[in-house]
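Every protein chain except one is present and positioned as in the full complex.
Now for chain A:
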Amino acid sequence: MNESLLRELVPAVIGVLVRRGADFASAEDAVQEALLRALEIWPDDPPRDPKAWLVTAAWHRFLDAARAEASRRGRELAVEVEPPAGPAPATDDTLRLYFLCAHPTLPPASAVALTLRAVGGLTTRQIAAAHLVPEATMAQRISRAKRRIAGLPLDQPGDLATVLRVVYLVFNEGYGGDVDLAAEAIRLTRQLAALTGEPEVAGLLALMLLHHARRASRTGPGGRLVPLAEQDRSHWDTGLIAEGVTILQTALARDRLGEYQAQAAIAALHADARSACETDWVQIVEWYDELLRLTGSPVVRLNRAVAVGEADGPRAGLAALAGVDPGLPRYTAVTAYLHERAGDLARAAELYAEASHAAASVPERDHLTREAARVRQLLRP
């Protein structure tokens, strides 16, 4: 059985149940139960029509739950037992689910979990494993999220920017358990791009593909971080790069620039360079200027300083750091790098060591500790 095919059916099946009168929360639970059942029995007994099988199984589960709830309250069942036939395009249903699951009222971690379950078709266990939390905690996080959005109409236009932020969060969560969340985020964004045609969705898809293309070279033995300049570029996935660049060019041609397209443009310039020293840093700085204009983000200002350091020299890079909040993650790592390039090795070593304490992840901490050690070695006579 193709598990990804099964998962692709999940949002459409939720849509069918909702159109038949089920509320979103109950429909989503019923489909999750049907999904678990399908994962159990399809390998030995594959259905002829997988979608019809899922709809039937989920609808029965929904009715059972609704009947139990009705009798608990001593009321009549409020939904029709016989589903009304009503054609509605499944694509709209799926798009609405994206908006609902990444609703701006939800905390990001809850939106991520709900999106992965209702739109991505992952099981609670898989989502919990990917986030290294107990399954019971993840189950509660998802039901709370559903309670929070209960009663919100499904047919309202949603906030695309929030949806993009949520799928990009999923992308950045990388691997965990048996699920590759980066690949899952790409699948979700691909589907979203097909549903909307918005240039920013294409921009995010291009950005993910371009980052993903470099994934194999980004870590060395034992999960060690390999910085961009030291990556073995022969391991970059040229197919993904070509696809990312094409998608980006088509999006840019529509002349509605946004932050993801600008970030993808920067990633494309990196991907384009055959060696680190052939990188077109001047153009990258121009894109950072554009990105800064679009977002005003302090993180962009910090990354821009690195690019300025490469284009105009480390002193210019350090000057570009003026006005950037030193409390930002990676600020100290960036200053360490610029000081090293400027020849101030003693300061650089101190800063690398300091930055290692402020790292966000184990590989980043180990990398910065090693950088401090490397520079200290250079300092020894």
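Operating definition for what follows: a contact is a pair of C-beta atoms (placed from the backbone, for glycine too) under 8 Å apart; a residue touches a chain by one contact, two chains touch by 3 or more; residues count from 1.
In this text, contacts and distances are computed from a predicted model.
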item: Absent chain [UniProt protein name; select from "YCII-related domain-containing protein", "Electron transfer flavoprotein subunit beta", "Sarcosine oxidase subunit delta" or "Sugar ABC transporter permease"]; value: "YCII-related domain-containing protein"
item: Residue among A:Asn2, A:Thr137, A:Thr246 or A:Ser297 that touches the chain left out of view; value: A:Thr137
item: Identified contact with the non-displayed chain, of A:Ala194, A:Ala346, A:Val362 or A:Leu378; value: A:Val362
item: Contact set of chain A toward the excluded chain (per top definition); value: 107-110, 113, 131-134, 136-138, 140-142, 144, 172-176, 211, 218-219, 223, 225, 227-228, 270, 330, 359-365
